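Up next, chain A:
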Amino acid sequence: MSNLLALSGVNTRIGHYHILQGVDFVVPQGGFTMLLGRNGAGKTTCLRTIMGLWKASAGRIDFDGADIAGRSTPAVAQLGIGYVPESMGIFAGLTVRENLTLAARDGPIDEKRLDWMFGLFPALKKFWHLPAGHLSGGQKQMLAIARAMIEPRKLLLVDEPTKGLAPAIIAHMVEAFRELKRTDTTILLVEQNFNFARSLGDTVAVMDSGRIVHSGNMGELAGNEALQYRLLGLSLDAHQ
Partner candidate 1 sequence: MSPEKDELPGAVLDKSPLALIPVIALVALPLIPSLPTWVTLTVAGLAMGMMIFIMASGLTLVFGLMDVMNFAHGAFITIGAFVATSVLLPLAGWTRADSLWMNLAAMLLAVLAAMAVTGAIGLAFERVIIKPVYGQHLKQILITMGGLIVAEQLILAIWGPDMIALPKPVTLRGSFIFGDIVIEKYRVLAVLVGLAVFAAMFLVLNRTRVGLLIRAGVEDSEMVESLGYRIRRVFIGVFAAGSALAGLGGVMWALYQETVTSAMGMHVMILIFIVIIIGGLGSVGGCFIGSLLVGLMANYVGFLAPKIALGSNILLMVLILLWRPQGLYPVAKR
Partner candidate 2 sequence: MTRRLLSGDYPRSRMLATLLLLILAGLAFAPFAFPGTRSLDVAAKVCVFILLVASYDLLLGYTGIVSFAHTMFFGIGAYGIAIAATRLGPTWGSLVLGSLVALACSALLSLLIGMLSLRVKTIFFAMITLAVASFFAILASQLSGFTGGEDGLTYKLPQLLLPGTKLLEAPLFGVEINGRIVSYYIVFFTAAALFLALLRVVNSPFGRVLQAIRENDFRAEAIGYRSVIYRSVANCVAALAASAAGILYALWLRYAGPDTTLSFDIMIDILLMVVIGGMGTMYGAVVGATLFVIAQTYLQDLMKLASDAAAGIPLLPDLVHPDRWLLWLGILFILSVYRFPAGIVGKLRGRQ
């Protein structure tokens, strides 16, 4: 498997804060890569730096054979990267249809793809003409994901899609992502819910204090509780 995206030595400063302090990891073509880590570790900053929403002060971001560090956000998006931010970035005053129309850069929405999307997220069909602000949290998240893939994209960056969602909706979300996986979509997904990450991820990178502290395949991490505890603080039995 070749690498679609590779970060090497990426540094990002926001104001006076040095958030990313030399980040290195790769996202293999056609797989799901999970970016894990505690709050404040720099995961969101990582995605924003790839999107060009923050400028990397040093390092390379190679995407599909070109260094995209320093390119403007629209230029990065036009290369075929879709982005679902943590806040979801839904245009609340626009209808569901308008949200998707805007996301279809190349003209009218492809009907077949739309039908497929309605299959994944039936709620979008139901509320087609409703302002997106009226959707529930889960439905908004679905719209945000649908918006990022209304046209084929080479890579999707998804920031904490399960945040604040009920278990039933998370289960639905897992199904939708599995369906996406069958279409050979490449995804880089930031997550805190380890169970969710484990059920979807092929490879994994763990961040702490602005650096990658572990990377490898998901199976290895999932099977090693001591490693999970060390990296993520995930343990129930540790101090009993």
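As a working rule, a contact is a pair of C-beta atoms (placed from the backbone, for glycine too) under 8 Å apart; a residue touches a chain by one contact, two chains touch by 3 or more; residues count from 1.
Selection criteria: all candidates are chains of the complex that A comes from, given by their letters.
Only a predicted model underlies this, so the values are computations on that prediction, with no experimental measurement involved.
Put simply, of 1 or 2, the chain that touches chain A in this complex is 1.
Residues of chain A touching candidate 1 in their complex: 51, 53, 72-74, 77-78, 83, 85, 89, 91-94, 98, 101-103, 105, 131-134, 147.
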